[in-house]
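Missing here is one protein chain; the remaining ones are kept as they sit in the complex.
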Amino acid sequence: MRRTTIIAMAVVLGLFILSWILRSASYVTVQEHYLIGGLKVTFSAFLTLAILSFLYKDNPFYKFAEHLFVGVSAAFWMSMGFWTTIVGNLVPRISQSLSEFFQVPYQPGSYNFVYFIPVILGIMLLMRLSRNRGWLARWPLAFIVGTTAGLNFVRYLRSDFMEQVSATFVPLFVDWKGVGYFISHFSLSASGQFVAIVANWVIFLGVICGIIYFFFSKEHKGVFGAASRVGIWVLMITFGASFGYTVMGRISLLVGRITFLFRDWLGWIS
Amino acid sequence: MKRQIPLIITFLIGTILIFSFFIPPMEKLEQTSTLFFDVIAVFAFFLGGGNLLRVHFNKLRRRKRDWGFSTVTLIGFFVTLAAGLFKIANPGGIAASPTTEGALLQEIFTYVLIPLQSTMYALLAFFVASASYRAFRAKNREATILLVAAFVILLGRTPFGMMLTGWMPDSLSVLQVPNLAIWVMNSPNLAGQRAIMIGIGLGVISMSLRLILGIERTYLGEEGA
Amino acid sequence: MLDVTFGIPLVVLSDVGQAISLLLIGGGLLWIFIRSLKAKEVDRRVVFLFIFFAVAAPILFPITFQEKATPIVKKLFDKVESLPAGSKVLIAFDFDPAMAPEVQPMANAFTRHCLVKGYKVIFMSLWATGQALLTQTLERVVKGEFPEKQEGVDYINLGYKAGNEGVLNVIVTNFRMMFPTDVNGVPLDSTAVFDGIKSCGDLDLIISVGGGKPGIKEWVLFVGDRVNVPMGAGVAAVVAPQLYPYYPKQLLGLLGGVKGAAEYESELVKHYSRFEHTDTPGLRMMGPQTLAHVVIMAFIVIGNISYFIGRRRERRR
Partner (left out) sequence: MKCKSLVILLFVCGFFALAAAEEGSGPPDSTHVDSIPPPTPVSMLTARDSENDHGHSVTLMWELSTDDGAGQNSVLSYEIFRWVPFFMDTLQSIRDSLAGAEGTIAEQLRKRRDQAIAMIPGAHKSYPEQGGWRKIGTALSGQSSYEDVGVKDRGSPDYMADHTDYYYLVDAVTADPAIRAPSEIVGPVQSFGQFFNTGRIPVFVAVLVFGLLTILFVTRARRGAELYVRPLAGIEAVDDAIGRATEMGKPILYVLGLGSAADIGTIASFTILGRVAKRVAEYQTKLIVPCYDPIVMTVAQETVKAAFLDAGRPDDYYEDIVYFVTQSQFAYVAAVNGTMLRELPATNMYMGVFFAESLILAETGALAGSIQIAGTDQVAQLPFFIVACDYTLIGEELYAASAYLGREPILLGSLKAQDYAKAAVIILAALGLLAASLNWTAFINLFSVTS
């Protein structure tokens, strides 16, 4: 490591300890030692800043936060999975003595032996860690793939395909009361008839052209090509609009983080 | 043998589940298979944990670049795992939820995982800005459409949209930026989303069918491996 | 100067901090704009820095932009503004704590507006969890800011009644059948507010604030459409697009999300000087949002300018 790096790290660590002391001094709590309370908030703030420092460039603080994150998160989800699924759902169905050990209510039933299947499949999956028995891991994989394929097949057919198609069944002439009425009441008001009619035309033609863009086995030429062009324009409007719409939510995330720094850590605002 | 049995398993499970959608007495199968799925997923977590240890111990042993940081990963991993599996400092003991208030696992979650997770997520605010700066350029017709749509929506979400176009009379009110933004979200945006969803729906259906029939078998890897 | 650079006409500069941060952001953008005329690309870190400032500054020094109300909000505001004193207005708190940050500012703004105009206000809730939030508004806004208003004379709290749209189905013809007394057990007949009110048809305006079911849609279908009483609403941003079809026939106006709240608060502050120093959470939350949006839009414009200038130069070569 270069000297400047070491100096920079020392300075940051010094500031961190200073913040810890200051934070602890202002920490009022009955339940725990003030030094621990101060450490928790300061450490959270340190991690927050370490991640943000990545925006400038890669640095040892980011590396530290990144590596810590990887280790802690892997273990956290492992232990959560163990307690909620293995102990919570599986143990009560397969063993009375284990249920007593973990203090979960035993659920006897006549078909409980089937719950050994996922355990066996799970153990086969762990065979992956061995070099010679690795192929056994394909069985649970086949089970998982078969399950999702079977469920997806009907679910998508129903909700993403049939329901989306029938949602396109909209009348092209909303509130149609004749040409005379249409002309005499013509306006570009957001709640007017004309705008509503245009909206339905746009939805209909947009969906058709969009689908045409996704034709793979036909060359996009002539009228077909023109429709596919319009299709890609509609998709571009979709992407642009969705992008613009999400900005507000993303900014809120940052507002939350900065509020944490200013309020919980620095105490600048209340 | 090594490939045939998995293909048969996929075929059987897939077909049974398709039928269970139409046959009420088989409906419970769906729940059961979901539970199986969850249990296998937990074993996958353990597989993941094993792999993580292998990757980082390898780095340590071979003194690869940044090997020092691998110790951070390993310490974080073992401390959290111990806190979670043995429910260290959990006021409710073994019967309580692993994330009871006061438990070490819960403290780690609140003061380590949450700041890390939410700050990573908050990076999006910056990246949304840099991506718009870099990518919203009127390079060609498609890019221009993308740019204009995004700009209209952005403008409609600020007070300035109304300030610029608020003078328009009600008979032209769809052209006021906030209304235009709503119109774009409700019509062309909806059409585009729907076209993509129908396409994806068909793709998923077709791929699922290929998987069940054993036509698509990349997921099994190669023979002999 | 700021007005010219940015097109921000009515920035409230009540603090040096605000002035400095706006100058920093505005001046910085101007500098980058000038650079972009020379077709120079901006380093991404500069964009990051601007976003950080644009979000952090309004949190530290709350900057509020005077929102100009969109017609959909303005119409509702004008309706509330134009009723004669003593009119009877019902405000329904149909939301839970999860939605509260977004919609309670609207409910508070409606309450302030009605009370300052001297209307008689009836509060109620179709959500069990809404009652506690309603009490909060009563304590802070009604009793805190309008101590001269008397319960039973100027306003009344009917509280929560179970039954969802069933409640509406009854009060549309008879209030007393559903609410024999107010939340404190005071009979409706002994209150001045309910003098002359038998059913929803006798009200002058109904405002529902919510975002779930039962909510605005149920009010429109069960009450608004059946008796000829004008209705207004405030909703969470996610459901707002689904309610636009009711405007303007069945709903006089609609406040959607934080932005709708901010627009209403802004109108209120503009019309009534007494609210200049009251908290406006809608406007406050819009501060970081607006600045960040402006910065992003400015960068899009700057990026395109430098792109076009650069391209023209390349062509000349």
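Structural remarks
The chains carry the letters A, B and C, assigned in the order they are written, with residues numbered from 1 in each.
Simple rule for what comes next: a contact is a pair of C-beta atoms (placed from the backbone, for glycine too) under 8 Å apart; a residue touches a chain by one contact, two chains touch by 3 or more.
Being a predicted model, the structure only gives us computed values, none of them experimental.
Just so you know, the chain we are not showing touches A, B, C across the whole complex. When you scan A:A149, A:A196 or A:V255 for touch with the missing chain, the hit is A:A149. Residue-wise, the contact with the chain that is not shown comes from A:I208, picked out of A:L35, A:V104, A:I208 or A:L266. The omitted chain makes contact with chain C at the following residues, 44, 163-167, 169-170, 172-174, 176-178, 180-181, 187, 189-190. Not every partner is drawn; the one left out touches chain A at residues 51, 54, 57-58, 62-63, 65-66, 69-74, 76-77, 108, 125, 128, 134, 137, 141, 144-145, 147-149, 152-154, 157-158, 161-163, 165-166, 168-173, 204, 207-208, 211-212, 214-220, 235-236, 238-240, 242-243, 246.
The set of chain B residues touching the chain not shown comprises 18, 21-25, 27-28, 41, 44-45, 47-48, 51-52, 55, 58, 65-66, 116-117, 120-121, 123-124, 127-128, 130-132, 134-136, 146, 193, 196-200, 202-211, 215-216, 218-222, 225.
The rule is simple: only the chains that are shown with their structure count from here on.
Annotation: A-B is the more contact-rich of the chain pairs A-C and A-B, by number of C-beta pairs in contact. Every chain gets a centre from its CA atoms, and the centre nearest the mean of all protein CA atoms is that of A. Distance between chain B and chain C, defined via averaged C-alpha coordinates, is recorded as 33 Å. Between chain A and chain C the centroid-to-centroid distance comes to 29 Å (mean Cα coordinates, whole Å).
Averaging C-alpha coordinates per chain places the centre of chain A 4 Å away from that of chain B. Those residues of chain A in touch with two or more other chains are numbered 55, 191, 247-248, 251, 254. Contacts with at least two other chains are made by residues 48, 51-52, 55, 289, 292-293, 296 of chain C. Interface residues of chain C facing chain A in the complex, by the touch rule stated above, are 45, 48, 51-52, 55-56, 59-60, 247-249, 285, 288-289, 292-293, 296. Against chain C, in their complex, chain A makes its touches with residues 55-56, 191, 247-248, 251-252, 254-255, 258-259, 262, 268-269.
For chain C in complex with chain B, the residues that touch the partner chain are 7-9, 42, 44, 47-48, 50-52, 55, 65-71, 241, 244, 259, 262-263, 286, 289-290, 292-297, 299-300, 302-304, 307-308.
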